[in-house]
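I am attaching a structure below and will ask some questions about it afterwards.
In this view, the complex is presented without one of its protein chains, the others remaining in place.
Going by the order they are written in, the chains are A and B; count residues from 1 in each one.
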Amino acid sequence: MKKQDISRSIEKVDSREKISGAAAFTSDIKLDGMHYAKSVRSPIPRGRIKQVNLPSLPKGYVVVDHRDIPGENVVKMIHDDWPVFPKTEVAYIGEPILLVVGPDKEKVAELADAVEIEFEELEPTFGFTNSAIDLHYDKGDPDRAFETAARTVSYEYETGYQEQAYIEPQGFVGYLDEGTYTLVGSIQCPYYVKNAVLATMAADEDDVRVIQAPVGGAFGGKEEFPSLTATQLAVALRKVQKPIKFIYEREEDMIATTKRHPSKVRMEAALDENNNIQGLRAHVGLDGGAYLGLSGVVLSRGMLAATNAYTIDNVWVDGDVYVTNTVPNGAFRGFGAPQMIFAIEMFIHHVAKEVGEDTYTFRTRHQVSQGDLTSTGGVYRDPIILDEMSKKAEEISDYHRKRKEYEDPDTFKGIGMSWFLHGCGFTGSGEQEKIKARVKLKKDADGTVRILVAAVDMGQGPKTTFRKLVADVLDLPLEQVLFPYPDTRYVPDSGPTVASRTMMVVGGLLARAAKDLKESWREGEVQEAMQRYKQPDYIEWDQDRMKGDAYPAYSWGVNVVEVEVSKVTYEVDIKHVWSVYDLGKAIDERIVLGQADGGQAQGVVGLGYLEVMEHEGGALKQKNLTDYIIPTAVDMPKTENHIMDNPYPLGPYGAKGVGELTLVGGPPAVALAIEQAIGRRVRKAPVTPEYIMELIHNG
Amino acid sequence: MADITFTLNGERITLREEPNLRFLDVLREKLNHTGAKEGCGEGECGACAILLDGHIVNSCLLPLASVDGRDVVTIEGYRMTERYQMLEKAFIEEGAVQCGICTPGMMIAAESMLRENPDPTDEEIRHGLAGNLCRCTGYNMIIAAIRRAAKEGEGLW
Partner (left out) sequence: MVRHIIPKTYREALEHLKSGSLHILAGGTDLMVQNRAWSETPVAFKKDTLYVYNLEELRYIEREGDMLHVGALASYDMLERHPDTPSALKRCIALLASPGLRRVATLAGNIGNASPAADGVLVLYALDARVVLDSADATREIPIEEAITGPGRTAFEDGEMIREIRIPLEDFDSERFKKVGGRKADAISKVSFLGAAAFDGDVIKDLRLALGAVNTTVVRRREIEAQYQGLTAADLKARSQEIREAYAPYVRPIDDQRSTATYRRQVALNLIEDYIHSL
């Protein structure tokens, strides 16, 4: 049988159950004797808990708090500052202090409302002052570059919060099964959850089981945050000894779960007499919120993207995570890169304008090439087709002609282009040192092959693409390869579903396992094939100094956005987006194009323009889907997206990372278009009509 | 308590319940129809959408009292129809399903708009979906699916 190109799209295996409403999301699960948990939250941004006054609790209703924790009162992530239930101090508005649990929701709600907590209010901290993590890297001799510079240019950029706004709020259903804490939930990382619960419950490996339910969107918001709800739930299960449903209401989810870190990035360029950037200094500031969570890693990834698609020989990058009394911030598709790429893309255009050069020529001159050093002195070993991609994008969008035409300020139209990269996988030796991914294929006697990995399908398609991949390598029909929902009882830890690593790393391991299985296939026998991640030899990374190869591979993208701005209302009509992406090889073209559409909605239209979230005194002003504006179908521009193959030798069929690439370049593309339309320098995203009006009136 | 009678997916039902229950909760908890989802609870996301007398409404904003004497179709009933099958085929072929949480609501929205306007323009499709939020797909493939179903399903609507 002639083999089809792996990119050729097939029917997604879970479409029917989702279209029909039959797929059972966490909130659809019903168990006998189910109890319900409701959080009682802090109304203040910072304070000491003086006294908790509970209403009288009827039989069957309990309060669960820090006193009920058998193990560590720490949500196990990277740092140990995030409590499962705060004992003495609260650190943000909305922080869950305790749970009320019982069999009747009306009663639980009534009791939760009747809990009175006395606080001694303390002075909260906001803004970019209290640094809890600081990182640094450098390359070459930036001091010298600045000392000998013919001129220097510097600007500051800002980005705001972004809320993941998955349509399915967070939640778990938990129960005890012969002493095993069994948690079924809407999650990205079954083993993050398991490990957190093990620590909080001081439990044995076999006593905790985590199962992924269908996930109604995640985008990073269900990466580390569920470890908090899961540990709280496990503590409650131990106390109540009954099944418990723990689902967040939308407003809870909006105010109290992790968001994209607001950022302030300061950029400074040292130029020689030929207007070449010889040195770049950057400072990245992230508002981490009350607890550190993954903020250090977000900062790291952001900092690493400082030079983006440009080669600059001398680089000095500092970064800080500031702790504030606001909701802890965390993972969101892009993970620090959108903030940095907004800054560097805007900056490189602003530098060009400052020195009076055509921005396109200026950027092209600095464009990265294969063999160049990365921001941290690693090497871009693989072919880079960015130039070809850009030419394609320019052609389909008619970029140059429009750019010239829209120079006329009366048109109030603009066209903007961004180039960007995304490092695939965990930084540096993270895969080797931290994750140590393992995958397993289990073959039954009848020849059915089960994929046993912890990778979560949250809409991006591994339920389909993994089966496709393994079936293709094994030369079997798709129906003979199964990929059940990850259950930690049965699957090894293949790592979290994050960092655009799922296809490249986990898929890569599955492809190798499948190859082994194929070669050792014995009809009628039960067999297993396992693979463990091994870091490619060429990766050299010094974590402390942030030097070397930060990533094993890079995906690349070009976004072009055309806009028209209203002179009367300052609203932006985003008319068209054109994109070209290099993600190595699409394991399913339509799925990848779907990622492009979704990433652009969140990047170009969302973070670039519509999505505003602000706090005042630690209280978020936009607390529901009415006030937090995400795009509707009417808000989406026309789009044209192309994928260009550039196979990566160590990725399955050449695949690299996709999931985040399609978001990270969006905000600067639309911001640059708006900048041209209004003739003013844009320094903040989202580029709201209010901000546009301010720029027009104040320059 | 009140006796509320309505037709659910072709079957006449009388419930004796509090009139101020949300119909979404009546469907999900009392009648075990979990196809309608709660995404926001305030009529913004459309994941709770059902057909009331043939037109899309947000069941999270519908008190049980208002359903009295009316005809309700949920995704559980709709999926028995030929129109559903045409839309299902189109959604699959166009890649319109990612995480799937919005999808039943999108199907309801599609039916509601196509029965009024069997040959909509893209702009009309977009406006017909204005009350159904999707965070995964950027809507393009959903719009393509509805366009396709309208075209290939000529005569169905």
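The working rule: a contact is a pair of C-beta atoms (placed from the backbone, for glycine too) under 8 Å apart; a residue touches a chain by one contact, two chains touch by 3 or more.
What you see is a predicted model, and the numbers here were worked out from it, not measured in a lab.
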Touching the absent chain when the full complex is considered, from A:Gln162, A:Thr632 or A:Asn646: A:Thr632
Contact with the hidden chain (one of B:Ile13, B:Leu31, B:Ala65 or B:Ile92): B:Ala65
Given B:Leu8, B:Val57 or B:Cys102, the one touching the chain that is not displayed: B:Val57
Sole contact to the chain not displayed, among B:Glu29, B:Asp71 or B:Asp122: B:Glu29
Interface with the unshown chain - residue positions in chain B: 2, 18-22, 24-25, 28-29, 38, 41-44, 46, 49, 52, 55-58, 60-63, 65-66, 68-70, 109, 112-113, 126-128, 130-132
Absent-chain interface as seen on chain A, which is shown: 38, 105-106, 108-109, 247, 249, 567-571, 610, 612, 614, 621-623, 626-627, 629, 631-635, 689-690, 693-694
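The rule is simple: only the chains that are shown with their structure count from here on.
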Centroid distance [mean C-alpha coordinates] between chain B and chain A, Å: 30
Interfacial residue positions of chain B with respect to chain A in the complex: 28, 32, 34-42, 44-45, 47, 74-76, 79, 87-88, 91-95, 97-104, 107, 125-127, 129-143
Chain A residues within the chain B interface of the complex: 9, 11-12, 14-25, 27-28, 30, 164-169, 214-219, 249-250, 458-461, 590-591, 593-594, 596-602, 624-626, 630-634, 636, 639
